[in-house]
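Each remark here refers to the structure printed beneath this line.
One protein chain omitted, others in place.
The chains carry the letters A and B, assigned in the order they are written, with residues numbered from 1 in each.
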Amino acid sequence: MVYGVLRMINFANSEIFMVGTFATIIIIRDLFKFTQVSEYATGFRLWLILGTALIFAMLVSGILSMLVEMVAYRRLRRMNSGVLAPLISAIGVSMVLSESVRILTDSRPVASPRAMEKKFLGQFFDAGIRIDNTIIVISALVLFAILITFVNKTRMGKAIRAVSMNPNAARLMGINIDGVISATFLVGGLMTGAAGFFYTLKYENTTAFIGFELGIAAFTAAILGGIGNIKGAFYGGLALGLLETYASFFLGTQWKAVTVFIVLVLVLYTRPNGLFGEALTQTRA
Amino acid sequence: MINLRDKGAEIWENQGRVGRIVIAVGAIAIVAALPFIGGTFLNTPIADYESVLVYPIAMFVLMAIGLNIVIGKSGLLDLGYVAFFAIGAYTMGLLGTKTGLNTWEILPIGIAMAMFSGIILGVPALKLRGDYLAIITLGFGEIVRIVALNLGALGRSEGIQGIPTPPGFFGIEYAFDSHRIYYWTLLILILLAIWMVRRLSARRAGRAWESIRQDEDAAELLGVPTFKYKVWAFVLGASVGGAAGVLYASKTLFIAPDNFTLQISILILACVVFGGMGNIWGVILGAVILGYLPDRIRFLSEARLLVFGLVLVIMMNLRPDGILPRKKREKAIVKKDAS
Partner (left out) sequence: MSKSLIELKNVTMKFGGVTALSDVTFDVKEKEILGLIGPNGAGKTTVFNVITGVYQITSGEIIFDGQSLAGVRRYKITKRGVARTFQNIRLWGDMTALENVMTAADTHKKSGLVSGLFGFPISRREEKRDKARAQELLDFIGIGEYSDRLAKNLPYGVQRRLEIARAMGAEPKLLLLDEPAAGFNPAEKVELAATIRKIRDAGYTVLLIEHDMSLVMKVSDRVVVLDFGQKIADDSPRKVQDDPRVIEAYLGVPEDAS
């Protein structure tokens, strides 16, 4: 989304994800004083814990994302400083965020207590269905649907699309560009925070570095699918997940990244737009 | 500080041929004498002054000059520069331990390997636009590290030990702790790099890079073979990185994948950004400051990356030209009968 509006990849986004994971843990572990030894939460209490954690993670990430825009990118946008400057600034932000957390956690992983019992619900062909995976998938789809509705049907959503297509026209039509961009970052941050929540729920663990690790995967997925295009991001993510799994299976996990990279380069070489997206190559005169 | 660049340029331009030679020789002499000037006062917690001059300072300076060609002059964001450094180092490591070649013989091979990988990376990557180029290059840097981490032939996580030091000549010995000798060797490489960059900047290559940086589409329409020159920028930048890598391996005697992380790419980037993109003296100055200070000041050393991140954000927002900006400031010319 941020890319569509600003034509810039928000490098810092992966760190916002990382912050989202920590935010989730803070809620589950500290707010609800949930520890491993107690029994699993059930029923209403469970939904309360999960719901609060999700909302908190989303809010923290969303607001952080907005702040980052105001501090690190807004000025550059005003100064019309070209393509390179915001990227470098983003890298800087990325470093600041990940290093701050690293120092706070002393470079060690932080565990999340398991709030819910991860029951098996049944079988689907060969794969077992666990309840946490199910919740994640369904919630993700719901959020996705909400996002699409927001972008297509609400006033702000339309404003965002307008700005992404033609900022000057949008400004002349009375749209507050700064406001729209802040909103874009906010919404992007909210979604990223949700992703952080899902991740923590499933893996029960996080470090200061996962932003980077997963960020590369996220960008790769986005590029594979074609940037600038939500549908593409979706399929790209799917394709990447499959690719990684098969690569790990056939070659061993340590070669996963290399394989993905090589495939990425090949895809870009033959189909520079990714599978669905707009041109990643040079723009026209 | 603001007028330092203008002042320096003024003085230089007002000299005749002889004056310039005098200044140049004098400057080189002073820099060469640095190992003698510092006292223990300038030591850092981990290593003493002379060692620091070699690494990180001189190494960073060399690499910053290389990266400056890519980012500063041509406007291509390369986040995986450490890859070329690593390739040079591992070439030295492998050939140094497995064959009978010495450092000086391996140096051109290491440089060639780095340049070759610059082509391999550049040809697909340089068709992409700015942000995607950045990611691909970052990926490349990581891939090189991962490959080094997982290939048995490269020693996996233990890396390569027992890399030979360069053979001496004329009675000069390259012992492991003879930092001064290494420093002066690096100084020679740095001078070569400076010569190369300045030479090219004044000719067709420099103009091509500048036009690509400022408006690539217009450049192509006015006859600049943009792709070719972008690849050249990559290759030349890689050659410098590779040279630094070879010497690095030859000095530290053992290398491991942990020496070649993304951190280093970011560090060199920070040197270029902080010092002044496009301005070779600026990046040298930036590399000296950012190479030295974090090691010197205890607190900074712990949070080094954090500081560099802040440097990037602050510099980009407040002073994107760096401490020594690209060109002389000029007053705009106003027409007398401005309409």
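The criterion applied here is as follows: a contact is a pair of C-beta atoms (placed from the backbone, for glycine too) under 8 Å apart; a residue touches a chain by one contact, two chains touch by 3 or more.
If you're wondering where the values come from, they're calculated on a predicted model, not measured in any experiment.
S.K.: Can you say which of B:I23, B:L149, B:M196 or B:I289 touches the chain missing from this structure?
M.R.: Considering the complete complex, B:M196 is the one touching the chain left out.
S.K.: Can you tell me which of B:L126, B:L186 or B:V224 touches the chain that was removed from the display?
M.R.: Result: among the candidates, B:V224 touches the missing chain.
S.K.: Touching the left-out chain: which of B:L34, B:A205, B:V240 or B:M315?
M.R.: Spelled out, the listed residue whose C-beta touches the missing chain is B:A205.
S.K.: What residue numbers in chain B mark contact with the hidden partner chain?
M.R.: With respect to the unshown chain, the touching residues of chain B are 196, 199-200, 203-205, 207-208, 210-211, 214-215, 217-226, 229, 232, 326-327, 330-335, 338-339.
Going forward, only the chains that are shown with their structure count from here on.
S.K.: On a C-alpha centroid basis, what's the spacing between chain A and chain B, in Å?
M.R.: Distance between chain centres: 34 Å.
S.K.: Using the touch rule from the top, collect the residues of chain B that touch chain A in their complex.
M.R.: 71, 75, 77, 79, 124-125, 127-132, 134-136, 138-140, 142-143, 146-147, 149-150, 216-218, 221, 262, 266, 269, 273, 302-303, 305-306, 308-314, 316-317, 320
S.K.: Mind listing the chain A positions that touch chain B in their complex?
M.R.: 8-9, 71-72, 75-76, 79, 81, 83-89, 91-96, 99-100, 103, 212, 216, 219-220, 223, 227, 254-255, 257-258, 261, 264-265, 268-269, 272, 280-285
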